[in-house]
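The complex is shown incomplete by one protein chain, all other protein chains being positioned as in the whole.
Up next, subunit A:
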Amino acid sequence: MLAKLMGLFLLNLVRLLTGAQARWYGCPPKAEQRIYFANHQSHGDIVMIWAALPEELRAITRPIAAKDYWTRTPLKQWITTAVFNAVYVDRERKGDEDPLQPLSDALASGDSLILFPEGTRGNAEEPQPFKAGLYNLALRFPNVVLVPAWIANIQRVMPKGEVVPVPILCSVTFGAPIRLEPGEERRQFLDRARQAVIALRDI
């Protein structure tokens, strides 16, 4: 109940501040298993994509959250667990555990994911080189549709280090799905995925 209210509050807050506009170019919003992958510039990114999705898809789409940061306080943990139903992922590798295991589990159980393949937030105009996670997941789950997305303007709403967001209109542009070609190399695929995200900037 409380989580639902919190979700409603965050949703309306995001709409008030950013308009939370979704632009679907290349694919319609559809209840198939997907990985949305986007540029990452702010903490608001998760909420932005989440708010831009239609309500039916929001329930089956889980964002990825960095475990070290988002479990640091009870409030952060509660928001990511109860409101966003996030999948936690370890940023630093410990022992021989597979860091992608939680994501694989989520995909195996039929959920869609929101992924930021840069791994961390950037400040630059263009996203940093993508990390291998997206490639490995695409390899393991060939039937999951990979949808690139570009989040515009959100870094102006709340730059790194600030706490009060300001109202600036943002949009999320979803592009045409890409797929891992047979025999395609890892670096090549990741660069192509990154280009697919960047290409959405000017549509």
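Points to keep in mind about this one:
Following the convention adopted for this analysis, contacts are C-beta pairs under 8 Å (C-beta built on N, C-alpha and C of every residue); 3 or more make two chains touch, one makes a residue touch a chain; residues count from 1.
By our rule, contacts and distances are computed from a predicted model.
Taken from the listed names "Peptidase U62 modulator of DNA gyrase", "NADH-quinone oxidoreductase subunit B", "Branched-chain amino acid ABC transporter permease" or "Phosphatidate cytidylyltransferase", the protein name that UniProt assigns to the chain not shown is "Phosphatidate cytidylyltransferase". Residue A:I168 is the one among A:C27, A:A106, A:I168 or A:I198 that touches the chain not shown.
Against the chain not displayed here, subunit A makes contact via residues 18-19, 21, 23, 152-153, 156, 159, 162, 164, 166-171, 173, 201-203.
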